[in-house]
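Before any comments, here is the structure.
Omission of a single protein chain aside, the complex is shown with its protein chains in their original locations.
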Amino acid sequence: MLEPVSYDIGRVCKEKDGTLTPNLIDVKIRSYTSKKSEEIFLLLPFSKVSDGILTPTIKMPFDTPREIAGIFNKSHVGNAKYKDEEITYQIINVGKHIDLLKIEDADLYIIADGRRIIERKELLIIQKIREKISPNSGIYFPGTIPYEMPLLAYMGVDYFDNISAKYYASLGYKFTKNRLIKSNDDFEMLYMHNKKVIDEVLEEIRYCIKEGCLRNLVEETTISNPYLRANYRRYNPDLRNIPSSKGKKIIVCIDETRIPEVKKYIERAKNYEPFTNVVVLLPCSSKKPYSTSKSHKFFINAINSSKMVVEEIILTSPYGLVPRALEGVVNYDIPVTGEWSNEEVEFINETLKNYIKKVKEKFGDTIIISHLPEHYLEILDLDDYINTAVDGNPLSDESLNNLKETLKKIKEEQNINLNKKQQKIHNYQQLAKFQFGVNFIPDDVVIKDRPNKRFLINKNNKLVQICSLNENNGLFVLTLQGGELLWELNGKDVLYVEVNYDIRKGSLFAPGFKDCNENISVNDEIVLIKDDEVVGVGRALMNGLEMKKAKHGALVNIRHVKS
Amino acid sequence: MLEPVSYDIGRVCKEKDGTLTPNLIDVKIRSYTSKKSEEIFLLLPFSKVSDGILTPTIKMPFDTPREIAGIFNKSHVGNAKYKDEEITYQIINVGKHIDLLKIEDADLYIIADGRRIIERKELLIIQKIREKISPNSGIYFPGTIPYEMPLLAYMGVDYFDNISAKYYASLGYKFTKNRLIKSNDDFEMLYMHNKKVIDEVLEEIRYCIKEGCLRNLVEETTISNPYLRANYRRYNPDLRNIPSSKGKKIIVCIDETRIPEVKKYIERAKNYEPFTNVVVLLPCSSKKPYSTSKSHKFFINAINSSKMVVEEIILTSPYGLVPRALEGVVNYDIPVTGEWSNEEVEFINETLKNYIKKVKEKFGDTIIISHLPEHYLEILDLDDYINTAVDGNPLSDESLNNLKETLKKIKEEQNINLNKKQQKIHNYQQLAKFQFGVNFIPDDVVIKDRPNKRFLINKNNKLVQICSLNENNGLFVLTLQGGELLWELNGKDVLYVEVNYDIRKGSLFAPGFKDCNENISVNDEIVLIKDDEVVGVGRALMNGLEMKKAKHGALVNIRHVKS
Amino acid sequence: MNNYFEFFLKKMREKYLKKRKESNPNKPIATWIQDDIFLDKSVGKSLTIILRTVGCRWAYQSGGCTMCSYLMESSPSPISTENLKRQFDYAIEKVKDLDEFSVKIFTSGSFLDEFEVPEEAREYIFEKLGELEEEGKLKEIAIESRPEFITEENLKNIRGYIKNINVEIGVGIETFNEEIRNIAIHKGVKTEDIINAINTTKKYNVGIKAYLLIKPLFITEKDAILDAINSGNRAFEIGCSRVSFCPATVHKGTLMEYFWSKNQYRPPFLWSIVEILKNVKSKNQDRIVMCDTSGIPTKRGAHNKLNCECNYKIKNAIEKFTLTQDIDVLDIECKCKKYWESFIEMEERNIVPLGDVNLSFE
Partner (left out) sequence: MNNYFEFFLKKMREKYLKKRKESNPNKPIATWIQDDIFLDKSVGKSLTIILRTVGCRWAYQSGGCTMCSYLMESSPSPISTENLKRQFDYAIEKVKDLDEFSVKIFTSGSFLDEFEVPEEAREYIFEKLGELEEEGKLKEIAIESRPEFITEENLKNIRGYIKNINVEIGVGIETFNEEIRNIAIHKGVKTEDIINAINTTKKYNVGIKAYLLIKPLFITEKDAILDAINSGNRAFEIGCSRVSFCPATVHKGTLMEYFWSKNQYRPPFLWSIVEILKNVKSKNQDRIVMCDTSGIPTKRGAHNKLNCECNYKIKNAIEKFTLTQDIDVLDIECKCKKYWESFIEMEERNIVPLGDVNLSFE
């Protein structure tokens, strides 16, 4: 019933009539008993006969002892009409016995006893359901309060209702985005207000997913609620539901080392290989990519004028360590207070140690140069390094000159003769590994800078482009030749999608899909395969696992097709 | 122009007409030039001649170089009519040169260039102003966006306006509590909506101050804004603006060890003295006070049945360490994930070490018994202790029995014979030190439990009550005799307020105030003094420093008066 | 699966029964006189006798019903015929000065079950009652029994002593929804048995008073309302002589208490009861519709918003209605009714029954 439009851990989907989710769902819910009775009596002011979701008469309370769970129908499946469409639904009512959960094939999954599930911090059941079901199926979590909705959407819920607006209005409570306020306003005013707050929160959820900042909205709405916060902290989202680089500044104010964006970066960057054993540690800059900042222009200038080729490594929260090669994929804004949390210190030192270990493994000896402000040195747990920022200020003339002279000396003493151009290619190769898991850029690649950065190889005495660089997110965009090269070198290790028909430019829909690499993340550049041959390249609209479960809708945006 | 009604770092005040702040202020602002010109021309659609705040014609931009700061009027003072009242105002316009700030005596302080001050993270200027001015004076911060308001109110701002609603509506932006959303709604709809959001945030600010949860609202609104978050983190609020115990559950989801409630507790608890050298470390419980929880009933039962008197110490985040004596003053709700942050671990170990040091100083030898769940032991940095929770579960029959037997054995071996009743009195004495800085409960105090907990001493062969215990916030409530005892024992070291007239029950107003102990916090129990004699006891309505600067309004709630 | 359920209920029952206390076998559990409505709609006095027996056989055998703990008041040691006679004599003494009254004999089980009341005791009691009938003092008698004991034999026996006056047997029908009766309530009674019992009693001109439970476990407030209305109407349809609604009250030691204590069961709203009574009465205007009000409006019994002032008003109205059968006395308004309506809607969305006001954010 739903087609995903965009992902940011949570997802925005489109209904057939164009309505976007997460949103309110307009279905009636009642039990078989009610239905039957309603057909006989029509006396209650609030009951009207209509079609909708039918629930079993007897429901399972949350703390139902295991011994008596058998009397309840735990997998209640039915058919209903929704917006002129015949849909199947399953009601999920397993109380605290999540192991009893048995997912059937359905269009809509309705979570029973949501109030209790939230109270008892068992929200992870949502993830369990979402993992198993088709991206075209919806999850409906009834009865929520506004501040619960962002976290639920983050976990994969598509549908809500606004009955809580009425319920809490009847108790004299006024909604805000974060709490319920006791109010003297009359019921009708409170009810209208509360419904509006729900609409606004839903609008903000959809907005934030599209803008890639749903996590922030979740932080905002869970931070004053220990239950929700605990549920949030325990949730390990599927990192394939965010792109490798968002192409937008992300905001990180808490949980620095634990947010999905950072975890994803760490996962992807772990294969980074250093180019040389002379490492210059640099501070981060507020402007991104770092190299466009004033301070980094000074650093780069000092390094270049030494004629020395070094590993430029930026130490930063929340990413820990960013090699110059990968600076294009990180873009973030953090509160600048000059303080580091213990988590940050630990994280930065751990990643730095791993990195140095890697340099040592490759080159044996290693020279670490710290060109960092004083407050970095306080947190740095390094044994042996040269500090070139002598006065604690890496931007002072003295420090910059010191950096230059130090590098010059090292160059002379060690007689190092590395090629800047080779490093540049090396860096792009590392970026390719970051993006695709494997490299496909040959050492003799030709790089053109205008009108945009393009990468070409010599094929049959002709230069053909294999990819270009998207300056916005710092990632490569494949050409067909690039896709072929990737496939040639790595086969099914690459991010491929296999199709079963002759594709054309546009969208790959579910029926044309045959198989794919499950590691595909949303927005990944992918190679399209048919009968073991590259037939095109494109961009994934959902992750690989989701593609496999999809029943309809577009899976891939096909950009180039082999003619 | 304002009289404080309640404090929670920020403050709610009452205007003469009963309006509560923080709120919108209805004053006109324009420059002398405008005023003069408006008198001549009335052609601009948006300008109407009326009284209001007049600003100098020439204003100082934020980055004005110091050399030319001299051409600006940095302390612009004037008179205006506000709600039929003649008020004085000062416009604060010192750009980045906060050292040029010179506070004049005024009713209203208007912060010029607020947009830039926020952007440049110089919000601490608010605190600088608030420190110096009378609690009866207001601070007006023009031009704010909804999510800036809670932090500003937390820092001491009383007045806002809703001009940003219009400004951003004209740019096509819709307010939420945390962000601006690009919208296609028309100007009038956006403008109405944005104004409503501002009203709602202001209502929530007032609500949260009264409920004692303004910090939570500030966390919610700063967490997605690195600028505001940095300003928040750099802000060290005056801890006298929260009571020693809120008497309400506080919510702590982030910054566990840095929040004012914890800092205040640490500050007050640092004088705690142990009763014995046998210490049992216990885990916290969700129910507060701990001793009313199921688990603690088991612990206490095991301890009591050993007939051993021990120091019961609860290890917990965010407070670190809570001796049984002080358990009544902490009441909090935290996300339970079973994980500790490094900050929490460090903090807990530090406070524990300090505590053990104190025990050793007093008693020499110390026996530490850990009766904690397994995940506590992982974080505990203790050299020498007995673990009685043998199976990792302090609630198992085995563990509880083990605790009891261990204590029995210690009692026998060490031949310890402490009196449970003495410990009880000791604990109340420690609580008195926590609350008043000094103890006033004699060792031979008589404690009655019904109808409420009361403390009596023998005076001229008559039992007279010195205080009772407020079960709600775990603190003492003084009687006149209690006040006299406090004053007798400690003089001006106690929390006293000196008056200059013969008081009656009710309120002490500013004109009757003479002097006070500056350490008084809001809600503190205080002793009223006249001519060096106790004349009554009461509850402080604001902190001591604020009292000294107050010009009108109630300062103290006088409960008992010497007849 | 149902076997696990029964096993669980039985163990729960056994565990709780350990707390049962010994008591005087010669005194009934309770006995009192009250105003009551007779089948001819006249109002008079009734004597209620709750005999102390060994208790309900179904409760012993199968763990019993999920809301019932009457077994706790029964006797842990055997009750002899002699004991029962003395209990009856003790009670009947109370009406010796009345000119006209009815007698209602309950056992918190089945009066007709020999396991509880041996034949000899039963005949003794009927004989005594027969005498009172002859004296013209006895207006009606009522006893209580599960349907399986409503046999031709037993009825013949009764009518041997009680010749003419109205005899009614209260039967805990609870509901006509078999799923609710046998799963949610665990009554162990089929609808078929009930119909058979009714047909049998008709032959002997004995009435059946249908006891209907308002809001068993596991169903929502709305279903509870609809189910009670449905069952009330059905009871009259199939020939019950009157209907007595019993709004659920949370008994100690029951499965209902287990869920209630976790705030996963909420006793019915008084608004729901009012709705049910109005509805059933207006469809059966010449019939007697009654409602028990014990437990109202404590937190274990039926209640609206706790502490709302309407609680006692409605309780009184229900009592008045039971006596007068006047539907208009139930016309009561209170602004907390909005909460009831909202609760019902919220609960339908939550699918699973909600507990009492649930302010998890506080």
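Residue numbering begins at 1 within each chain, and the chains themselves are lettered A, B and C in the order written.
We adopt the following convention: contacts are C-beta pairs under 8 Å (C-beta built on N, C-alpha and C of every residue); 3 or more make two chains touch, one makes a residue touch a chain.
All of these numbers come straight from a predicted model, not from anything done at the bench.
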Would you list the chains present here that the left-out chain is in contact with?
-> B
Contacting the left-out chain in the complete assembly, out of B:6, B:23, B:90 or B:164 = B:164
Quick one: say which of B:116, B:263, B:408 or B:562 touches the chain that got left out.
-> B:116
Identify the residue among B:67, B:99 or B:449 that touches the chain left out of the display.
-> B:67
Please identify, in ascending order, the residues of chain B that touch the omitted chain?
-> 29-31, 33-34, 37-38, 40-41, 43-47, 55, 57-63, 65, 67-68, 70-72, 91, 93, 110, 112-116, 118-119, 142-143, 145, 161, 163-164, 166-167, 169-171, 179-180, 187, 225, 227
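Criterion: only the chains that are shown with their structure count from here on.
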Centroid distance [mean C-alpha coordinates] between chain B and chain A, Å | 38
Using CA atom averages as chain centres, what separation in Å is found between chain B and chain C?
-> 57
Just how far, in Å, is the C-alpha centre of chain C from the one of chain A?
-> 59
Which residues does chain A have that touch at least 2 chains other than itself?
-> 179, 225, 227
Residue numbers in chain C touching two or more further chains are none
